[in-house]
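The block underneath contains the structure these notes are about, expressed in structure tokens.
With one protein chain held back, the other chains of the complex are shown just where they sit.
Which chain is which? They are A and B, in the order written, and residues in each are numbered from 1.
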Amino acid sequence: MLGNLKGLMVTFATFFRKPVTYKYPQEHKPIEDRYMGFPVLMWDEKVEEPYCTGCMVCVRYCPTQCMSAVMKDNPLHAEGKSTRRKIVDSFEINLGRCILCGICVDVCNFDAIEMSHEHELSKYARNDNRTNLPRLLEMGRSYQKESGWKPKPVKETKPEPETKTEEAVEAEN
Amino acid sequence: MVERHRREEAPQAPVDLDDKGRALELLLPGILAEFQPEIGATVNLVSVTVKSQDVPSVCRLVKEDPRLSFNFLMCLCVVDYEEHLQVVYHLYSTDMKHMMVLKANVSPEEPSLPSVTSLWTGADWYERESHDLFGVVFEGHPNMAPLLLYEGFEGFPGRRNYEMPEYKEW
Partner (left out) sequence: MVDLSTEGQLDTVQMMVNMGPQHPSTHGVFRMVLWVDGERIVDLEPHIGYLHRGSEKLCEGELYVQIVTLFDRMDYISNLNNEMIFCRAVERLMGLAVPERAEYIRVILCELNRVASHLLFCGTFGIDAGAMTPIMYAFRDREKIQSMFEAVTGARMMHNYIRIGGVKGDVPDDFSQRMGALLKVLRQGINETDKLLSFSEIFLARTKGIGVIDAETAIAYGMSGPSLRACGVPMDVRKDEPYSVYDRFDFGIPIGEKGDSWDRYYVRVEEMRQSMRIIEQALEQMPDGPTITPSRLVLRPPQGEVYVRGENPRGEIGVYLVSNGADKPYRVKVRPPSFCNLMAIKELLKDTYIADAVVILGSLDIVLGEVDR
């Protein structure tokens, strides 16, 4: 009997506490700074082009193979406005398949991809989560604005995946 | 064939046994002498390779010998080395707190070896799982029904030569 009464005391004491739940659609739980939402592509405001060069490193390292990228010659480079010789032509992430692991962010050499805070993405058809380049860049820009994202200072010592990935490709073939 | 080339030149991981492992390494050849075991070592454990039909007697011996008393079957698994299948038993002793690896090779065509369920009840599902995924038959196992796969599954998906069905995204 005593044990039950003790338990009832606990529930009674809780009457006077503030509720801890969030009424979800009206009220959102605040997101932590490091939160990893869907990966998005960043926009270089200085040159008005994406950071991504379409080098496909992230595509190769993605554990779920949910992305694809195509590279093209950068027209802005020919005009001398940009230092990027190549630029992304098309890019697609199947956000329905992405597992939010953050590996693509780690391997990218150009700071072109980031985990945004975007995490609500319900669609009507199961294929609607394939997200193309303009949409990814748009999501990226809103993330940039929201978080004040800055590219990392140039030439940080990262393990260079570039040379090794050649090997990886070789081994795959 | 870049990969095969690499496999041959890959360096061997150094063996680094702890004190208990070294003591076992000295003890085991004497105890298991009648089975002519091959005593070696993985990176951190002593490994003993015996003939597949000797497995139950060796297991009984190492379980009942007071110097070893391996009363805990930690893990049972099969590794497919293409030319042979290797059944690997990781044994642990709750009293002496030491561990060893027991290995037995079986042929991939007709893999079968005696079950150890009578010694460790816990071998039951491990053996069924190995039967599912690698087709190894454990003689004397009470119930060899599929565990992880469904009834009537074709092939042994654990093996390296298993052809994965083509996956298509919508």
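Quick note on the criterion: contacts are C-beta pairs under 8 Å (C-beta built on N, C-alpha and C of every residue); 3 or more make two chains touch, one makes a residue touch a chain.
Keep in mind it's a predicted model, so treat the numbers as computed, not measured.
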| said: With the missing chain put back, one of B:L28, B:V55 or B:L73 would touch it. Which one? | reply: B:L73
| note | Touch assignment to the omitted chain, from B:P14, B:G30 or B:P66, lands on B:P14
| said: Suppose we count only contacts with the excluded chain; which residues of subunit A make the list? | reply: 1-4, 6-7, 9-11, 20, 31-36, 61, 63, 99-103, 106-107, 115, 159, 161, 164-165, 167-168, 171
| message | Tell me which stretches of subunit B touch the chain missing from the display. | response | 3, 6-7, 9-14, 16, 42-45, 71-75, 77, 79-80, 88, 90, 94, 97, 99, 101, 120-122, 124-125, 133, 146-150, 157-158, 160
